[in-house]
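One structure coming up, written as structure tokens, with questions to follow.
Note that one protein chain of the assembly has been removed; the remaining protein chains are unaltered in position.
Right, chain A next:
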Amino acid sequence: MTRLSLGKWLLPVYSALALLFLMIPIAYTFVFSFNDSLKSNITWRGFTLDKWLNVCAVQNGAVCEAFGNSLLIGAVSTVLATTLGTMIAIALVRYRFKFRAGTSLLLFLPMATPEVVLGAGLAAQFLSLGVPKDMLTIILAHTMFCISFVVVTVKARVAGLDPALEEAGRDLYGSPAQVFARITFPLLLPGILAAALLSFALSFDDFIITNFNSGAVTTFPKYIYISASRGIPAEANVIASAVFILALVIVVTAQVSAAARAKRQARLG
């Protein structure tokens, strides 16, 4: 009896504590986005909506510029990495070619290498090639390490795709382009989308590799890192909170609509 009742409350309490612990920094960030701060945003000085309403006003819009840079870099690297990674994944699963095993290994390396090493290595390479560090070098670096994650994610999906489906497409008068557009791509889409989301998230919050290869360009994580020494402005809290809330809304919407779809299908079947 005692053991049973212990089990009854232990797990919920433990889970609640774990969640709470994970939420504290986020809650702190959110609360302090409403702080009527001056230079530093460490002590509570009173509630205000100013920072939310005039988020780009501080430091001539430096926060917003950094945020915009991060969005742009994230978007471009995601598109590049997802496109290239998907093609590599299909090639690795579907075709036999020389150095296939070697290619797989090389693709795994960026995931296994410490970011500091990767960042420093890239920086050295750009320097010796005489490539000036700016937005382009960041995008190249991000695309490079995102490809590995895309390949791993999409490869699993390609391996699960019955080759007979594509053969059926060819058999039913679909040209290679039509078969890809109407059969292969739609069936791989969930994997490709997951890979794209992962790429964007990795690119958006990458600091170490970016810091090595960004030159004068500031991304959002880099901005926060630099301002941390002087005191992060509350506007940064506003952006971080907004991103969190946006992500939350997207996830909840997706879950709710998926549940509704499942319900509808269950009724139909």
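The working rule: a contact is a pair of C-beta atoms (placed from the backbone, for glycine too) under 8 Å apart; a residue touches a chain by one contact, two chains touch by 3 or more; residues count from 1.
One rule holds for everything that comes next: contacts and distances are computed from a predicted model.
Of "Spermidine/putrescine import ATP-binding protein PotA", "Cytochrome c-type biogenesis protein", "N-Acetyl-D-glucosamine ABC transport system, permease protein" or "Nitrous-oxide reductase", only "Spermidine/putrescine import ATP-binding protein PotA" is the UniProt protein name of the chain excluded from the display. From the options A:68, A:174 or A:215, the residue with contact to the chain not on display is A:174.
Only one of A:13, A:124, A:165 or A:228 touches the chain withheld from this view, namely A:165.
What chain A contributes to its contact with the hidden chain is residues 96, 100-101, 104, 162, 164-165, 167-175, 178-179, 182-183, 186-187, 265, 268-269.
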